[in-house]
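Of the protein chains in this complex, all but one are displayed in their positions.
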Amino acid sequence: MTKKWATVVVAGALALAGCSSDLPDDTATAGGSPSSDANKSKFFDQAEYDRQLAFRGATPQGPDGKPWEQMLEPEMVDTAKFAKPGGKYTLCFSNAAVNNPWRQVGFKTMQQEVKQHPEITTFTVLDAEAKDDKQISDIQSLSGKNCSAIIISPNTTATLTPAVEQACQTGVPVIVFDRGVNTSCPVTFIHPIGGFAFGADGAEFLKEKVKPGGKVLALRILPGVDVLEQRWAAANEIFGGSELKVVGVEFTDGDAAKTKSIVADYIQREGRIDGVWMDAGATAVAAAEAFQDAGVDVPAIVGEDQQDFLRLWVDEGLTAVAPTYPTYQWRTPIIAALKILKGEQVPKEWVLPQPRITGDNVKDYVKQDMPPLHYAMCGCEGMPGYPGPWR
Amino acid sequence: MSILRENTVPVEQKAMGPVVRRRLTPTVIVYLALVALLVVGSVLVGLRGEVLLDQGGILNILTRATALGLVAIGQTMVILTGSLDLSVAYLVGLTSLIAAETMAGRDGMLVPGVLLALAVAAGVGLVNGLVITVLKANAFIATLGVALILRGYLEDNYTGPAGDVPRGFQHLGYDRIGPIPVAALLMLAAAALAWWYLSRTRPGYHMYAVGGDIEVARLSGVPTRRVIVTAHVLCSLAAGLTGIYLASRLGSGAPYVGTDAGYDLESIAAVVLGGTLLAGGRGGVVGTIGGVLILATLDTIFDDLEVDPFFKDVVRGVVLVTAVALYARRMIASRGRGRLA
Partner (left out) sequence: MTWRPRLAEGTAPVLVVLFVLLLGLAIAGPAYAEPSGYLALLKRAAPLMILAIGQYFVIVSGGFDLSVGALVTAGVVIAARLINGSESATARVILLVLGFGLLVGLVNGLVTTKLLVPSFIVTLGMLLVLDGAIFLWTGGAPRGALSAGFRMFGRGAVEVPVLGEVPWSVLILLAILVAAALFMRGGTGRALVAVGDNEAAVRLSGGQVDRLRLLAFVLSGLLAAVAAILLGGFAGVSAQVGDGLEFRAITAVVLGGVLLGGGRGSVVAAAAGALSLESLFTLLNLLGVSGALESAVQGVIIIAAVAYASLGSGVRQRLRWWPKQRSSAAPAQPASS
């Protein structure tokens, strides 16, 4: 109690001394979603899991063939108060990082999307280099610039919430995409269906293709990233209700050599592995090669939409599936920003379709002339200038 | 004690006037460079029609300097004694979690949260110091080992941000007086305290003595072990403060907030950029703060100019090596004068 008073006194004294705080008002969180206590609980959330799995079968609204403009079960909000007719927009973007091929492909796609709209005169980007603290400063300094709209791709969920709230209070429309934040203050939050659906896509495939009692190895990149934790939580749920035997859950750090070693060890230890589940496909090729080098057939495997994996899949005739976390979602924030600035309605939560690549359609996604780490689901093939910037 | 044994043999002295030499200590060079950087940066940013040192710019530079500055103050002490600490990055994450989890959103637990975080930090520092002095492990390996142990603990127990700091505590991370964040003032206060300790107290002199020549220090009656352990405890406390500050800024604890920012190598870079000799015995906190400000200013300028983040790394690397090469030249030129210069 005394501490509370002390805070009040200190705060009051500082206020008198002409001090100001960038801490957003408490009211902003009132409507906010779960407090950070929720992070301590397990990552599995039955309601959200059911919702995401249902989304997979839902028909999206929006133009055909342009999944980045489509939306699932949108609940539209009015944006008239942000309308700023006349063009000459300055879009500002606080990016978490460009430290992996997924973000690289996405960011290039976003830059090209900006080029398609002459009404955007400036596109200011601050890169947080995967540092939470830097991204907080970045968002603060964007709030001080004359941005027409602020787009944020948060580095982590819980820790960036205060900074996003602060940006919202400047009155500039805020758009969040990819990872979310624990506040409802952004005008729209754009994301594909989500981690549960991604994890379930792979796990259901293995449940179908691997015989009962078969041994499944689960490979994860690293713990603690909510998107990745959700993927595993969903897979774990499905494996739990199946007759598959999960013989190991290992972290690979996204390192191909480590992945290959781990898989080789498991082949030795278990005699055989009947299925490989991965929470991200970056090292799927290394995992498959471990089987090839051990002189055994590559079992049913879950990858992602990177070209190297898709090529291996087609060349070797693998039994595989590639759930995707589509990079075309990087186009949507720009489209959403322009809609908002024109006063058009946008969904409060803009859920994008999240397709998966199967044996039936994999050939459509193989692009021989693209780099091995290019993501097929970039939605960029029709953009002017393709394939230059992505190559 | 020193981890570095290269270049211990002086090359022939450079001819240079004693007056010029006295003025241009590394600390002076650092601040001259900082001013030059601010001028050049202002011009470059000005060419784009923007202002570098407006309220937002100053706020930006100082905010960026706060966390790294705190870690670097502690790192300065261990480096001065000829040691170094590679465990600070994980410790920052750990203490942010301890503080946030202890507080758990309750105002009443604010003080216990801070104290517990500092106590754990001091404990880790003590372990670092004892492994180095009693088990006689090289500082590089000892603190790398402790870092790996902390990492294992974090990976085993946390899956992401945890804990919740009370709102009142977030004022520490967000309040400012004009363009100056309160936390930056606290960081500067910590630097002043460290400066006073290093240059005005006996234990502070001892740190320079141990870093300069541990054998001579021992022979002249300096309790070398105690000095090294003290330096490590203080360094870890500084890392603990950083963790607490970041918890207030992030609103919760985050296991990898320190490693994502690379505070281990970055703080060492800031310290040597500030003119402290990596082998120990020379330098000080004032220069370190200058080094931290240079790094923070570079970052801000690059952001204003929208420089490719990969290019930033290249510049940081070149600046670091160039600066230290420059100090090395000056050191040779002024060798033979007092080591406490």
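Order of writing sets the chain letters: A and B. Residues in each chain are counted from 1.
By our rule, contacts are C-beta pairs under 8 Å (C-beta built on N, C-alpha and C of every residue); 3 or more make two chains touch, one makes a residue touch a chain.
It should be emphasised that the depicted structure is a prediction, and the values quoted were computed from it without experimental measurement.
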Next item on the list: Please work out which displayed chains the absent chain touches and list them by label.
Entry: A, B
Margin query: Of the residues B:Ile214, B:Leu237, B:Leu250 or B:Ala296, I need the one that contacts the missing chain.
Written below: B:Ile214
Note to self: In the whole complex, not just what's shown, which of B:Val257, B:Val272 or B:Ile301 touches the removed chain?
What the structure shows: B:Val272
Margin query: Out of A:Leu23, A:Leu53, A:Met71 or A:Val98, which residue would touch the omitted chain in the full complex?
Written below: A:Val98
Note to self: Can you say which of B:Gly46, B:Pro112 or B:Gly152 touches the chain missing from this structure?
What the structure shows: B:Gly152
Checklist line | Selected residue (touches chain absent from view) among A:Asp22, A:Glu165 or A:Asp308 | finding: A:Asp308
Note to self: Tell me which stretches of subunit B touch the chain missing from the display.
What the structure shows: 1-9, 11, 131-133, 135-142, 144-149, 151-153, 155-156, 213-215, 218, 224-225, 265, 268-269, 272, 278-279, 308, 310-318, 320-321, 324-325, 328-329, 332
Item checked: Residues of subunit A (touch criterion as defined above) contacting the omitted chain -> 98, 100-101, 104-105, 107-108, 223, 248, 250-251, 253-257, 259-262, 264-265, 268-269, 282-283, 285-286, 289, 293, 308, 371-373, 391
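The rule is simple: only the chains that are shown with their structure count from here on.
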Next item on the list: Let me have the rounded angstrom distance from the C-alpha centre of subunit A over to the C-alpha centre of subunit B, please.
Entry: 34
Item checked: Residues of subunit A touching subunit B in the complex -> 1, 3-4, 7-8, 10-11, 14, 17-23, 26, 35-37, 39-40, 43, 97-98, 124-127, 129-134, 136-138, 140-141, 144-145, 155-162, 166, 223-226, 229
Checklist line | Interface residues, subunit B side, partner subunit A - complex | finding: 54-57, 59-60, 63-64, 67, 104-105, 107-108, 110-111, 155, 158-164, 167-171, 173-178, 182, 246, 249-252, 254-257, 260-261, 299, 303, 306, 309, 312
